[in-house]
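For reference, the structure I am asking about is given below.
What follows is an incomplete set of chains from the complex, kept in their original frame.
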């Protein structure tokens, strides 16, 4: 999330009661989690295991729970006891949760020719392009941006909060939600099936590329980027922070793990599971998804075990 | 889709600016895609690979992008450059998309004893029988027909558009939706779980047979026919154009591919995948779904590979 305008790091320090060290005169442009952080951004870290990653990331400002680190040139650390709570304080300040006063937010914008069917919820700062159809009982949560000629079938949810938690197992509530302040961007000519759910970015964006079509009950996790002209059949699930390049086809009930890449024009056959990145232009099958022809041959080999057994055991 | 009344093929030709050849005096009763076409219907074809199939189908009228075919006796061809666009023109003329003016369409019909809970959307030309319960936040899109004693749990979507596209990868938008003008028919005593989605037929109907029960989040694709007294557990997905005969049981998360048949009283165990037709009266398991006892034995054989290896490699 970018702030409405850059803010002095001193002001941020005061807001979260931090001790500041390093470049104390700089201005902060926004806040992002570590996978999405950009130059000028704040990031937070509360575990020594990740100190170095955060200090050496694109982030210029690091909220951290120690002073005993060497600060890279030109960067700033903001030292607090509870960096996660400081993150929540900043997000709540700049993007507070506002209970909806009406079913369609007064600042919603919809282009010419767009049809909003009954029982649709539209949250704050949502924009919808031209010639779209938003079917009944759809929820478009805040900060969702929709292009032209987009169709969203009934009951779909766009912009639900990221499934992303701060985890500590030494407290009564192990998982504390990292409050989402990101968004969803749906490009032109996308179609989204009935009952699909697309989470918004934690701090950045979830993006669905132009011309992509999804069948019913497809789940897209936070901060995932889907390319152009992809085709996802029903009940596909894609976890967070993943990149699906252009022209990828995922058949029914395929599951894709987080923060990996599926290359352009890859095809993944029904019910396959993708635990790690796949090169583009090939057809995959099974769990873990592998070259489909190899995997099919494996199924044949399994059927030959009894014959092998007989030969070996009976001489 | 049948037209309200038969229409002269000359009139259709004028509507889509087609050159007509063959039997130019005939009347057209409706329009259907190739899998569902009936005598008296129009069908369209735009790829030479499918010319013969369409010319020799039940269709009496073929919208086509060539004159160089031999027209079967008594049939008519309508020649245009873009048959797919002609299809859209005809569908839009006879069944235009009408933005809903109200949450429950003024032409909706519900029988005695039927309860419609709050936040339910009902589109045009929907009929509901007697003693049904339609739970909150359900969407019944246009042209859905529901029998007696039907229960639809909260959040379900009936009659969403078919996931069916005209595909050409040499244009910016690869997939163009073949606009649905079909319907959903739900027979007596059916129960549909929370969050289920049932797509309507592209041009014909999706049908759920009497007494069939579905658990939550079941997906049924367009033009699929489900028999009587079937039982589908949660998160089952069935693709389009498939036939599930009477008394079939599909356990949780089973996936069924398109345009195949599962025979009467078959049972498919949880998480199995069905890529091709299955005979009735048996129990199936795994991917691809096979006789369950054979498949279970395969799992045992796999566990014996290390023993086999030892025997062979160590002599």
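Chains: A and B, in written order; residue numbering restarts at 1 for each.
Simple rule for what comes next: a residue touches a chain if its C-beta (ideal position, glycine included) is under 8 Å from a C-beta of that chain, and two chains touch if they have at least 3 such contacts.
If you're wondering where the values come from, they're calculated on a predicted model, not measured in any experiment.
Count of copies in the whole complex in this file: 3, from one repeated sequence with 2 chains shown in place.
Keep in mind that, in the parts below, only the chains that are shown with their structure count from here on.
When the CA atoms of subunit A are superposed on subunit B, the rotation angle comes to 120 degrees (nearest 5).
If you average the CA atoms of subunit A and of subunit B, the two centres end up 32 Å from each other. Interface residues of subunit B, counted against subunit A in their complex, comprise 97, 99-100, 102-103, 119, 121, 123, 137-139, 141, 155-157, 160-161, 163, 165, 169, 172-175, 177, 195, 197, 199, 217, 219, 221, 235, 237, 239, 253, 255, 257, 273, 275, 287-288, 298, 301-302, 304-305, 308, 311-312. If you check the complex, the residues on subunit A that touch subunit B are 115, 117-119, 133, 135-137, 151, 153-155, 189, 191, 193-195, 210-211, 213, 215-217, 229, 231, 233-235, 247, 252-253, 270-271, 299, 302-303, 305-306, 308-309, 312-313.
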